[in-house]
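This is the structure I have questions about; it appears just below.
What you see is the complex with one protein chain gone and the rest in place.
Let's turn to subunit A:
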Amino acid sequence: MALFGKKPGDKGPLDYANRWPLRLWVGAVLLFLYLPLASLVLFSFNDSRRTIRWEGFTVDWYGKMMGDDALISAFANSLTIAAISTLFSVVLGTMTAIALWSFRFPGKGLFDGVVTLPIVVPEICMGVAMLVFFGTIAPWPHDLVWPFDLGAITIAHITFSFPFVAVVVRARLASFNREMEEAARDLGASELGALRDVLLPHVRPALISGALLAFTLSLDDFVITFFTAGPNTVTFPVKIYSMVRFSVTPEVNAASTVLMAITVALTLIGMKLQGRDIAQMEGH
């Protein structure tokens, strides 16, 4: 196994990755992280109601899940919210990043701080703030047609997602050569034209990873949604929560596995794109 070190047998003084106590430690950490998840996935295929022992392979629970209208509509809600939230978050996050990167203006530090705040504010605080805001200050109508009844949740999701996109895009902007923009301007491009044709292509990889990040954040959020959701606007995690409170059942395992599979797929795509991006920057 030369995976974590240079060459087998060639143990340099700094080869911490090849020392067996450390490897054992890493293995134990990974087991701790993955065993519960693996067992969750495994038991979603278990042919037994009581989920204690392995009784044989089945996909019945997935079939049962597909027949559960409440669960499917919660799933549709989650995907819709995530899609709209992603779109808005990418636009707002990119605008924020460009504003902070290319301009100096009074109150810049304040704007920077306030826009970073949603990342660090405890979820519960933001959740209750949204509850009160959409409950009394700006009541979101309850009887709107789908998907407009999801507006309050979507707005909340955009609010905590776009600062993350801004961070990702800003990191990418740091590697932008400003002379490129100046050259475009000298050659007659308008200010916004240069932004569109020179700056945006440069940040495109960050836009993609920012979008994946925003989508995952929205799909995963439970706490803030829990406080913003009404009785008719249930998202997938909120629905799973109400099932979990009730009991541990194979259907919940199946639903959780589906949610996990989506997130894992998105994360892998994101990392792959970012990896390619880094490789490009290093000139490979």
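We adopt the following convention: contacts are C-beta pairs under 8 Å (C-beta built on N, C-alpha and C of every residue); 3 or more make two chains touch, one makes a residue touch a chain; residues count from 1.
One rule holds in what follows: contacts and distances are computed from a predicted model.
Chemist: For the chain that's not shown, choose its UniProt protein name out of "Binding-protein-dependent transporte inner membrane component", "ABC transporter permease", "ATP synthase subunit a" or "DSBA oxidoreductase".
Modeler: Matching the unshown chain against "Binding-protein-dependent transporte inner membrane component", "ABC transporter permease", "ATP synthase subunit a" or "DSBA oxidoreductase" yields "Binding-protein-dependent transporte inner membrane component".
Chemist: Among A:171, A:208 or A:260, exactly one should touch the missing chain; which is it?
Modeler: Checking the options A:171, A:208 or A:260, the one contacting the hidden chain is A:260.
Chemist: Have a look at A:29, A:66 or A:144 and name the one touching the chain we're not showing.
Modeler: A:29
Chemist: Quick one: say which of A:72, A:87, A:129 or A:208 touches the chain that got left out.
Modeler: A:129
Chemist: List the subunit A residues touching the unshown chain?
Modeler: Interface with the chain not displayed, on the subunit A side: 2-6, 13-17, 22-23, 25-26, 29-30, 32-37, 39-40, 43, 50-53, 91-93, 95-96, 98-99, 102-106, 111, 114-115, 117-118, 120-133, 135-137, 155-156, 158-159, 162, 166, 191-192, 195, 216, 219-220, 222-223, 227, 237, 240-241, 244-245, 248, 252-253, 256, 259-260, 263-264, 266-268, 271, 275.
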